[in-house]
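Structure record follows, encoded as structure tokens.
Every protein chain but one is kept in place in this view of the complex.
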């Protein structure tokens, strides 16, 4: 799948001109190590193992049990309980990081300083400041930094972006995402950093617009992390986005509504096949009483179309893109800047949530 | 269906003791007139016509075409283009009002002053102040004032209330309602007063709790009414409610999630039969890494139960309740106070929406 | 909605050339009476009352309670407990019959002999022989005979027919209909004559093909009517149709699959809006092992399209068509021949069912 860059970014890191485009094309496979083999690490390892351009060399984890499990799947790799041992292997040129969020900064900095290309599970770091330093270090080291905003690499989200970009929806009026299910109350991060970040990253990619302010509310039990959040993002030109993320819901919902003046879209990630439905429905402002009755009875006003969606595994596409970026010396689609933008929204939302919805301006 | 009163109201009108309980029991049918025969009026007329205790006597509307239509259905009734003619009929003891919201106050006051019992389509009036005056006038006239919060009379909402009241859900954590579809951009009122009011009224009845503040965001095109709104209502004891109302959605969603510490409920009004689903799911806070994996794989943690729901038409139940209240001289379930509470929330939400989510305290 | 005739009928009654086309165009409304005011009669009466070309004059039913109910709705009509009184009214030119099936023949014959146009609830009669006599009597009396195969007048079924007729599905491979729910075990007729007839009539209209044989199985408790039936209809050219009708199902299913060599259709009548979905999916015969894996992983192979469906009430469309046929002296779309064809299939299926699926040739 060819990766096209979105047309507009609201954050532009004041960096030197493309720092990594002089990277030589290599013939041999890129040696890669995975740090953190908990929930997400096995998916990273499997995809690296099955992607021809990579050679999975090592896995590190604090738990010996997880290392034994990794070794049983990949008998030929090295396993380390200390990630520094992995970073010290000169044959490992790239590292994927899937450890708890609060460790991303220190391990990520160590990896970059050790001269490794870096793929980091979302969120990139625990704060905008940390994310910015990681991004700058990657530039300094001339290494690729890819943030694992996995959904950006799904066929469905790319189709959403395409529908916005080619103008077929008309002017976008709103973006509304719901991501709820019965999740684990995590010790490390709250529902914003765990679930809402997915939709904020998708929204950033699909809309390609510059947010101006954030208002958020939610449920924060004293002494515990937020488990429900409602985030409104205000853009220019009367566009709004809303994300509802909830760990305490009895059913799994993954549904995004995207309304334009010409057409409207439902993106339902729980649907096995028709994930994207485009409705030929618009807005009719009626002043006639008779029209009111007619409209209320005749609900649907046009056809619905569900385009065929590429069903490739998103993480595979992402890892192939990581490979291409390393080979060609290019910036990834989900680069450090994308990681920073997501965290800027999270920080503003967290602040607003504590103030019961008070709007927080984004000074970007 | 027997009507039980909710246990708690956060608004208590400083009225004299039950003003209408001295009303005599009558043997003959109650003469009733319907003012406004647009979208909702025909439903009111049909139910009055088919409810044994009422005698549909007259309908008034400004449109001669609507009156002709009414007359073709009910050849024996009187039709009036001036509602005052209807109010002057001494055989009409009760009036149902289904005219545009901004006329509720003046026509409603006229009806009460003419000594009629009054059923008013939601919202009760255009402001808290108007709603309060109508309520006080009903007390003064010793007449029944019923606000047509129709959903309160559905089997599904009554079951929700029952589940909260009998403690089977545990402590309530959150209430989350979505009511979206492609609606008509109305000239008269915005999406809060048209759609969100339904959920605010249901929430008021089901939770029976005292709201403390409101934060709302939404989409308000300049010079037009709001067509999308997100409303968070803050209660004491860390309880929150959220309502998403949207006229610009390509699909119809009517779904409420209600989370308790013991069980969680989905109320889906679009479902033809299983409108209420009770999930035996709770919250598990895990600190063990292995539990994390297990939890994420084993998603459902208990049984689901969909109780049988009474499928009687809500409006019929409501009109029978209106009849009983007139006969017995009792306050209806959805009385003037309920109408006022809903409008208090709408006014606070409208104000917050204009301030991009700034929380508005409710001084109730 | 304009009514087009299907291109092919497998049954052609040997009648004289169009016997009713000399009927004069009348200016005044057609007086109509409804015989049988049980479950379906009120729908007929309501639609006649609201269709401008008809004047609902009278209703007859054996039950005084039903007549009282009818009178309360339509105070100006006559009500009769003896249908002959209704037939004797010279101002009644057309009659709709919604009595139990076994009475259709005698009452229908009386109505035709009294010179009335006749609309008969499905099934037209209790046997092919009776249906044939009714059809012939209508020809003899030069009256319109319309069989109330209501679904033929829905927007969804007309769209199905259109998709077959214009060739967009390619060659039709199969027709598969499921119509199940928890129904009442009726005293009068079994599930074939109650439910399966709907799908056999739709199949007849949509395919426009000549059936050659029928095999049916089912559940027939001794001394009771069949409550489950599976009917296979064999056509020429390797086309088959299957109908599953079941009164003992816990859920309501109304789903038809229609497979063509180019495209495939799902018609789901329970869906509120997208009743017809056209899938751009074909058949791929693969001999390569690698293709097998690819196909099984990449399930969807094309887009899906849900055309906008006319949501008018089918019975209204049918009654307007009845009116037009009377006015213009034309044969209705669902004429006596259509009624006979449906009963031929029911009789063959009933016989096969008793013989545990033994195929019954249709000598049509």
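Should a chain be cited, it is by its letter among A, B and C, assigned in written order, with residues numbered from 1 in that chain.
In this section, a residue touches a chain if its C-beta (ideal position, glycine included) is under 8 Å from a C-beta of that chain, and two chains touch if they have at least 3 such contacts.
On a predicted model such as this, the values are computed, not experimentally measured, just so you know.
Considering C:84, C:248, C:270 or C:351, the position touching the chain not shown turns out to be C:248 (whole complex).
From the options C:38, C:53, C:208 or C:329, the residue with contact to the unseen chain in the full assembly is C:38.
Of the candidate positions C:232, C:334 or C:350, contact with the hidden chain is made by C:232.
The set of subunit B residues touching the chain not shown comprises 272-274, 280, 297-309, 311.
Even with one chain removed from view, subunit A keeps its contact list with that chain: residues 49, 72, 75-76, 251-252, 270, 272-273. By the touch definition given at the top, subunit C reaches the unshown chain through residues 38-39, 63, 173-174, 176, 178, 180-182, 184-185, 187, 213, 215-222, 227-228, 230, 232, 234, 238, 240, 242, 244, 246, 248-252, 257, 259, 264-266, 277, 279, 281, 283-287, 289, 291-293, 295-296, 299, 301, 352, 355-359.
Everything below uses one rule, namely that only the chains that are shown with their structure count from here on.
More C-beta pairs touch across the A-B interface than across any other pair of chains.
We define each chain's centre as the mean of its Cα atoms; on that basis subunit A and subunit B are separated by 40 Å. Subunit A and subunit C have Cα centroids separated by 53 Å. The residues of subunit B that reach two or more other chains are 252, listed in rising order.
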